[in-house]
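Only a single protein chain was left out; the remaining protein chains are all shown in position.
Labels A, B and C are assigned to the chains in the order they are written; within every chain, residues are numbered from 1.
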Amino acid sequence: MEKINVGVIGATGMVGQNYIRLLDNHPWFNVTYVAASPKSAGKSYEEAVMGKWQMVTDPPEKVRKLIVGDANDVNQAIGKCTLVFSALEMEKEKIKELEKEYAKAGIPVFSNASANRHVDNVPMLIPEINSNHIEIIPLQKKANGWDKGFIVVKPNCSLQSYMTPVYALVKAGYEVKRMIITTMQAVSGAGYPGVPSLDMIDNIVPLISGEEEKSEIEPQKIMGKIVNGKIVNDTSMKISAHCNRVPVIDGHTACVSLEFGAKKPSLEEIKKIWKDFRSEPQELNLPFAPKQPIIYREELNRPQPRKDRDSDKGMAATVGRLRECKVFDIRFVCLSHNTVRGAAGGGILNAELLKAKGYL
Amino acid sequence: MEKINVGVIGATGMVGQNYIRLLDNHPWFNVTYVAASPKSAGKSYEEAVMGKWQMVTDPPEKVRKLIVGDANDVNQAIGKCTLVFSALEMEKEKIKELEKEYAKAGIPVFSNASANRHVDNVPMLIPEINSNHIEIIPLQKKANGWDKGFIVVKPNCSLQSYMTPVYALVKAGYEVKRMIITTMQAVSGAGYPGVPSLDMIDNIVPLISGEEEKSEIEPQKIMGKIVNGKIVNDTSMKISAHCNRVPVIDGHTACVSLEFGAKKPSLEEIKKIWKDFRSEPQELNLPFAPKQPIIYREELNRPQPRKDRDSDKGMAATVGRLRECKVFDIRFVCLSHNTVRGAAGGGILNAELLKAKGYL
Amino acid sequence: MEKINVGVIGATGMVGQNYIRLLDNHPWFNVTYVAASPKSAGKSYEEAVMGKWQMVTDPPEKVRKLIVGDANDVNQAIGKCTLVFSALEMEKEKIKELEKEYAKAGIPVFSNASANRHVDNVPMLIPEINSNHIEIIPLQKKANGWDKGFIVVKPNCSLQSYMTPVYALVKAGYEVKRMIITTMQAVSGAGYPGVPSLDMIDNIVPLISGEEEKSEIEPQKIMGKIVNGKIVNDTSMKISAHCNRVPVIDGHTACVSLEFGAKKPSLEEIKKIWKDFRSEPQELNLPFAPKQPIIYREELNRPQPRKDRDSDKGMAATVGRLRECKVFDIRFVCLSHNTVRGAAGGGILNAELLKAKGYL
Partner (left out) sequence: MEKINVGVIGATGMVGQNYIRLLDNHPWFNVTYVAASPKSAGKSYEEAVMGKWQMVTDPPEKVRKLIVGDANDVNQAIGKCTLVFSALEMEKEKIKELEKEYAKAGIPVFSNASANRHVDNVPMLIPEINSNHIEIIPLQKKANGWDKGFIVVKPNCSLQSYMTPVYALVKAGYEVKRMIITTMQAVSGAGYPGVPSLDMIDNIVPLISGEEEKSEIEPQKIMGKIVNGKIVNDTSMKISAHCNRVPVIDGHTACVSLEFGAKKPSLEEIKKIWKDFRSEPQELNLPFAPKQPIIYREELNRPQPRKDRDSDKGMAATVGRLRECKVFDIRFVCLSHNTVRGAAGGGILNAELLKAKGYL
């Protein structure tokens, strides 16, 4: 199979850097185009990220020499890549329009930005949960009059740790009615320079602006159904989220209390459901799919961000401490890698899914 | 007024050190006796804590030279002090018996240990909430055949941040039915050496052994009533607690989601109730009583441990982020200083209360 | 004695906030004027620092309501204060000129900025070392044609930990020829937002831009002599400094290796010199003067920032681990509080000195 040429727009920011890092040696994709702000445009990628590169490995040899395009000018991408990963950092409305322009120009967009997440014909994918939402793409193209381009988005990083474990229970026939969640989120989620060290030494901050809202609303779309060319949210599951910033580099942790509907599984059943859970990315054997999407750890003091975030290439959700809740039915702790599964890795998995299903 | 001579048993551990630090220049109490394990007994306090002293100020001049007694030998305390603060660190059953021996010997015990917390005639005090529970002391003395001695305990540090704010609402007439709480607790709660740094750099640990149980059960006794010479728990409020260890020196934070009974206050009413809340320690003007027991902060990103733990000498609870909960009625974040309000400071306030009420 | 009315220019930044905090209830000074950038001008101080206030105590009641002036407009200060503390954060050349304008307008300036540090008739004071340098002030006034105004500066925070201990040895008759110093500096030195948390979790950064140069050159002026109306640097002591940023909130630590001239004191003599060291601020009993400017700790693992930075109100230098050096003569570790002694506290001590000596 010939590799597909891909671009990364917003390639010099931290999410963009993660795309560059994770796409190195990807078996299906080949980075042939990078774009960023007009300030970076015209420089080599190496120059453009000088003093800004935050990854622990150096930029891959062949990306270093690529000349950075202007992300605002869609024409510069044409002919240089077949699809783009969007890690744009600009005003929301501007991103919304720009991503549409790429799609209009025939370039499928796999976006990390929140701008298009609530457009009702744009699928917001966690491929383990709602890979079927890609079926809306022909309708999205048609509604916009687009030929080859389309937009697919991924949800916010904060919900990756709990949504797959919760979905696995729903899929097994146990309705989930209510959840109260407290997250303890890593600083990498805020980019660089991001969270000041004065806030993260001997301290935590009980606020991440906008994060609680995303954690509560996005699951409703992910669990939704396609009806008449639109994804209709499933509002049956109520979520309340407390989001906190803690002094951790990578890995968002969540403490979850959950109430089932009438049918309630035992703790042992739940563990079995999680261990046995497999989904389309595993069946399709996608390169970035975790072999086991939900890892349950029996140790009483796990998951822990430093020890569990890199499980299965940083793409698995790790769960532990399943026990009865004194108020709802069950409670547990879960964790996922926010800059891999929750950002660039998730975007790559989305593109792999679309490729495997013949959309690219 | 002549100062009361007090002892600290378990004086060389971290809670004991905090007692020594906080009692320095206390207007009512004078440390005249310190006791610890047989290994420390016979040494000067200064020698006994050499290489173990964890406070940021040095040991007070007059305590340095005190000769450490053997905490196991109650006779050594007799005549040296009128009451003791117990910061014993030994097997639970041993503490339970030893504290009784001090009481039997005529020495009132103000304990930080959990050993006697669930003895039904021992009051577990947060003086802002259940100062009336001290009325059980005559019954406790009688039941044990004790003359002057008695035992008073304080609850676990984890619940100090939320219990006073919750009680203030109950007192104002709003029944609280259910709460789901996630704590992010400081490492000082585990003593020294305590939590390894390998667990607290770029990491959090979602387990503090025994802490969730205490956080759920102890409030029931604090909210209880004296009936027939016993404190009977109030089990009407259901609590589920997730307890986490985070890289913070001092200050336990809690994210709380709370469900009221039929009567539900508005957010503005709640803030007013908290701001106006006063109780017996304030009325009695006790030296360690915070002027304002519940401080509400309007800034969106507060409370934060490093900035709010020392409010009102470390004795106030700081609350913020009051907002509606998507699942229950309200949610908020609260914080208290675990080694001051939650440990030695709380014990001292208990003793002040008993003194002011004529029990000493 | 009537209190002197003082202003703080650059009052909303982190050094300015520290001035406001430390001047609260000062026995000699009364904050009656605050100034900042045009953006803040016209607001109350409370409004101006909203969301920016980084101190752990809230702004003092009476400063909250002060209306912020425009620091660029010297006229606004006239009549409102007798002297100003300068915590300006702007381009160096601009600060240099602006501080002169205040002096010209008759307002003495006590500056934390580096802009005027190397003007040869501006004294750079560590009052324990070179309080005699204030004798240049009449000459400075004359040279500039100023009537009542003048400029006094304080040196960089990084050298406060080692300069007083080193000077004490020189004063005792032991020439110091060479020093190699490695600092481990707190993040508060960089202000807010300052150092990103991504750089300070599980990491250190071996660079603080410009800091090594200051650490090497400023001591030469401090140790200098007034000759013909100029302070002439003493270049006899060679210093090489490595400056590192470490995950500490407050307190700069330095590891020092030092070579004496021909005359070499014993380790015991050195400790005695340090313990006995007193200087003009102590003799004048200045409010911010530490009782004991150099505290030597015998514990093998001290000084430590969290435990020693607050010694004597954060104004003392704490030294430990004095031992022989395998390459030079001696080595030791020293520490001082960078935002107190090394910034606002040092500036206040300078003003106290000038007041006590009749210059104000």
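Here, a contact is a pair of C-beta atoms (placed from the backbone, for glycine too) under 8 Å apart; a residue touches a chain by one contact, two chains touch by 3 or more.
Quantities reported herein were computed from a predicted structural model and do not represent experimental measurements.
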From the list C:Val49, C:Leu125, C:Val246 or C:Met315, pick the residue that touches the absent chain.
C:Val246
Which of B:Ile4, B:Ala105 or B:Ile201 sits in contact with the chain that's absent?
B:Ile201
Which residue numbers on chain C touch the omitted chain?
178-180, 182, 184, 199, 201-207, 209, 216, 238-242, 244, 246-249, 253, 255, 257, 300-307, 320-321, 325-328, 331, 333
Touching the missing chain, which residues of chain A?
51, 56-57, 201-202, 249, 299, 306-307, 310
Missing-partner contacts on chain B, residue numbers
54, 187-188, 192-202, 247-249
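Here, only the chains that are shown with their structure count from here on.
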Using mean C-alpha positions as chain centres, tell me how far chain A is from chain C in Å, no decimals.
48
Compute the distance, rounded to whole Å, between the mean C-alpha positions of chain A and chain B.
43
Using mean CA coordinates as chain centres, what's the gap between chain B and chain C in Å?
40
Residue ranges of chain A touching at least 2 other chains are 199, 201-202, 247-249
